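Removed from the display is one protein chain of the complex; every other protein chain stays in position.
Labels run A, B and C following the written order; every chain starts at residue 1.
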Amino acid sequence: MAEATTKTTYQIPIGPIHPALKEPVMFEFEISGERIVDVDVSLGHIHRTVEWTGMQRNPIQILYLAERICGICSYCHPIAFARAVEHACDIEVPERAWYLRVIQGELERICSHMLWAGVAAHEIGFDTVLYLTWQMREKALDLTEYLTGNRVTKAITMIGGVRRDITKDMLPKIHETLNYFKDNFEKLRHIFLDDKTIKMRSQGCGILTYDDALKLCAVGPTTRASGVKKDSRVDQAYFAYPDLDIDYMTPDKLTGEVNGDVYDRIIVRLLEVKQSIDLIEQCIDKMPSGEIVSEPKIPKLLATFKKTSGEGIGKHEAPRGEVFHYVKFNGESEKPYTWKVRAPTYNNILPWIPMLKDEQIADIPIVAASTDPCMSCTNRVAIIHNKKRTILDKEELHRFSVEKTRRLMK
Amino acid sequence: MRFTMLPQVFAQMLKKPFTNKFPVKYVPRNTTKLLEAVGKGEVQIIPPIETPPNFRGKIQYDKEKCTGCQLCIRVCPSGAIEFKPEEKKIKIYLARCTFCSQCNDVCPVNCLSMSNEFLLADTDKYSKDLIVE
Amino acid sequence: MVKGLTKAFKKALWVYHCNSGSCNGCDIEIIAALCPRYDVERFGIRLVGSPRHADVLLVTGPVTRQMEDKVKRIYEQMPDPKAVICVGNCGNTGDVFYESYNLVGPIDNIIPVDVHVIGCPPRPENIINAVAKAWVKLETLEAK
Partner (left out) sequence: MVEKRLNPEEIVKYFKDEFKIKIKDSRIEKRKAGAKKQEFISIWMKIDKGVFKKAVKHLCELTFPHLAVVSGNDMGKNIELIYHFSLYYGTRNEEVSLNISVDLPKSNPTIETLCDIIPGALVTEREKQEMLGVKIKGIPDSRRLFLPDDFPKGMYPWRKDETGPQKMVRNLHEVKK
């Protein structure tokens, strides 16, 4: 009889409905005393069958379906999908549309990072900072509403270009909002980076080492905070990014050293807000004139989808990381034959194992929120890594996970 | 500086409140009486934050210009537009609409346009004023 | 909405937000309604952590198969004078996700809904307008 191991660890299920989590996700923590031994995330509570539904519709309708994959980054999915379709059907995009797309992308990055900063402060219990950051974010939402007509779902992407132009008389309002951000950015940086409470809670906790981030293919600010230089705006030439001066944002630009903890992720996101502000300004001065969409008549566009057969990939740097779409047309119907969506948080769930190991329970919300998870994007992922020391039939599962931990820890 | 947020909080006290007190400042004693008074124009409610030009609000449908070509039905992502074959006109359910204004762009005779009215909440989702005929 | 609601229901309306599979566009608009610019706290509306303390349930999203019984459980856990406001078109009719194999339909299939907020996502003022409609419905109920 295998010796009866005393059960020293306890299971705590958190979610799917929990005040700390804004979205339904199910954590199962194995803790011994205060220390977390193990993480088991199971999602799928928001599986709305986006890809299957997309295969029953034509690409114009899919643009608005892709927009509702995630409410916060509601611009990156349709733009990556549009890029994939343009790659598959070889549709050219006019130059002015490149710059308009970069402006919308960077404006969404500012909104999303401000939202994240507020929610992260709220996770530590710092509500005054939440109200302050969201007050600044309201300005960004006003600008989004002014440019696109709706605060959150922008509906500005069209396959082959953009749906709304930025005319001369819109520029004063854009510059006024950007100046509002520039002089408030110093205040935000001062509050977030020099504050004792935020430093106390975020320095040295939730560490993701360089080679863990590389091995687990983490993306976005989470991996840049660990020093991996991976940013698809800089790596790849698309839209107007090759003409703008842009560089990887890693913590050593501000503090000179990289240790991949929650504090570094705050630094990377704040640097990216600053970078987005001056990217928008560069775009506004360098924007050539010209039309904004290659094929204004939609029925003609739908006819081209019916004729083409081919496949294409679309990549875009969303606020949380690299969004990847794959589309395949088979030439018979205008509906795509296959459509694969890969959201950035898809790759940022695996790094939770090394981050949350040996942390306290109280750190779970802030460490989980530090990768800026967007569960509605990520209902396609779950990892199992539970070490149950019960005797009976869990043996095989136990052997599997121990062997996996040893391999991961190598 | 140990607590950087403190001076910001004190500075905030001297500034004008950021809140736009939308209908009224505080809870009215009886909402129905208040709404009737507003209807009669005795009471002035504070307007919401004004919407920018070409905001995407409630759809307006110009029935005469419509030729019944059903292009908008083919493009609507949420199936919110229903065709009435006998009079070759369309019927839009606002409870299903995503306010993306794709039907406005595709309409050849552009009889659809977006108003900036957005205060649409009702106890019954298929009530009269939530269906644009 | 049950008849015979107490006077207190009018003053401090505590709200519990349940996300049953939404794209969190409506959820950030609900939180934006609580933030300084729209500040529903001047009406006594506060976000609470558990359905046991809540009077109004703000539900968002087309209910997925896994979340169906959880939404029902939350509805039963709320104390009796309660109201349900369904925010956003996904909950009203599942606007873009109307055809799918893992969604179990608009929210009023699962729990009785009092006020539907139309919009995708509805603006925070629209949510305040919906709360006002809930009060009007409550008063007509009491008048009967």
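One rule holds for everything that comes next: a contact is a pair of C-beta atoms (placed from the backbone, for glycine too) under 8 Å apart; a residue touches a chain by one contact, two chains touch by 3 or more.
Quick caveat: nothing in here was measured; it's all calculated off a predicted structure.
**Q** Pick out which of A:140, A:158, A:318 or A:350 touches the chain that's been left out of the picture.
**A** A:350
**Q** Considering the whole complex, which of C:36, C:51 or C:94 touches the chain not shown?
**A** C:94
**Q** What residues on chain A make contact with the chain left out of this view?
**A** Contact residues on chain A toward the absent chain are 43-44, 47, 49, 51-52, 87, 95, 98, 214-219, 229-230, 232, 234-243, 311, 313, 315, 322, 324, 326, 328, 337-338, 340, 342, 346-347, 349-350, 379-385, 400-401, 403-404, 407-408.
**Q** Taking the full complex into account, what residues of chain C touch the chain not shown?
**A** Against the missing chain, chain C presents residues 62, 64-66, 93-94, 97-106, 109.
To be clear about the criterion, only the chains that are shown with their structure count from here on.
**Q** Which pair wins on C-beta contacts, A-B or A-C?
**A** A-C
**Q** Just give me the whole-number Å value for how far the CA centre of chain B lies from that of chain C.
**A** Here the centre of chain C sits 18 Å away from the centre of chain B.
**Q** How far is the middle of chain A from the middle of chain C, if each middle is the mean of its Cα atoms, in Å?
**A** 27
**Q** Would you pick out the residues of chain C that each touch at least 2 other chains?
**A** 36-37, 96, 120, 123
**Q** Residues of chain B touching 2+ other chains?
**A** Correct list: 18, 77-78, 98-99.
**Q** Spell out the part of chain C that touches chain A in their complex, as residue ranges.
**A** Within the complex, chain C contacts chain A at residues 18-29, 31-32, 35-37, 49-50, 61-62, 64, 66-67, 70, 74, 90, 96-97, 99-103, 120-121, 123.
**Q** Quick check on the complex: what are the chain A residues that touch chain C?
**A** Residue list for chain A touching chain C: 16-17, 19, 22-24, 44-50, 52-53, 56, 64-65, 68-72, 74, 115, 130-131, 134-135, 138, 141, 151-153, 374-376.
**Q** With touch defined as at the start, can you tell me which chain A residues reach chain B in the complex?
**A** 57-58, 60-65, 67-68, 126, 128-129, 132, 135, 142, 145-146, 149-150, 153, 155, 163-164, 187, 190-191, 194-197, 298-299, 302
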